[in-house]
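A protein chain is absent from this complex, but the other protein chains hold their places.
Here is chain A:
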Amino acid sequence: MQGFGEILALAFDLVLSGDGDLAEIVWLSLRVSISATLLACLIGLPLGAVLAIARFPGRNAAIVLVNALMGLPPVVVGLLVYLHLSRAGPLGFLGLLYTPTAMIIAQTILIAPIVAALSRQVLEELHAEYAETFRSLALSGRQTLAALLWDGRFALVTVALAGFGRAVAEVGAVMIVGGNIDHATRVMTTAIALETSRGNLALAMALGVILMMLALGVNAAVHSLRLTATRWSHA
């Protein structure tokens, strides 16, 4: 069994060697998971906002449902998407199975509930805080929504990062709908699973370290954007 120092060294070697295959896999991981995060935000943020401020019958049940869907197992999402996108399935004619698009769809389904549930929590608290102000300004529902989304933007970025983290780390869904095809649908997590099954545990772990660095990089980038934005708004 290799020590962790050796694994770290292997990870750095891999990165520094400028391996084309690795770059391809890293780029696809980012492309798929960032796309899924953006789409999940397009779906989840409005849904979360509506659940936060609208009052309608069945709202509590809807909130419980969305919260429960945060626990969707990736492999179940993968199967669900596979059954739809398979040539034998209802959407088979689109020919999307084993493409990055299929992987984006699966990850979007996986993390949209996370974005919706967490943003609902954030926006509901914010709404409770500002309810008086909004009433005194006589804002319409739509204006309230926009104001809440804007005021909660920093917390919502963290929500989006939670979704991204889940997407970039999952293997169950992308393995089934992507197929882990070399040069086509292989991402970091499926590559790690493959190297583990080849018994190349040190290489698998090194890829895991690179994936963690990737997540760190994305989070750092978003955080520095946020710091810049804060400074800018106070200037």
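Just so we're on the same page, a contact is a pair of C-beta atoms (placed from the backbone, for glycine too) under 8 Å apart; a residue touches a chain by one contact, two chains touch by 3 or more; residues count from 1.
One rule holds in what follows: contacts and distances are computed from a predicted model.
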{"item": "\"Trimethylamine:corrinoid methyltransferase\", \"Acetate CoA/acetoacetate CoA-transferase alpha subunit\", \"Ethanolamine ammonia-lyase large subunit\" or \"Solute-binding protein\" - which is the UniProt name of the missing chain", "value": "\"Solute-binding protein\""}
{"item": "Residue of A:Leu10, A:Ile25, A:Ala52 or A:Leu145 touching the missing chain in the full complex", "value": "A:Leu145"}
{"item": "Contact partner of the left-out chain, one of A:Val26, A:Val81, A:Leu97 or A:Met188", "value": "A:Leu97"}
{"item": "Absent chain, residues of chain A that touch it", "value": "31, 35, 42, 46, 86-89, 92, 95, 97-98, 100-101, 104, 142, 145-146, 149, 179-182, 184, 194, 196-201, 203"}
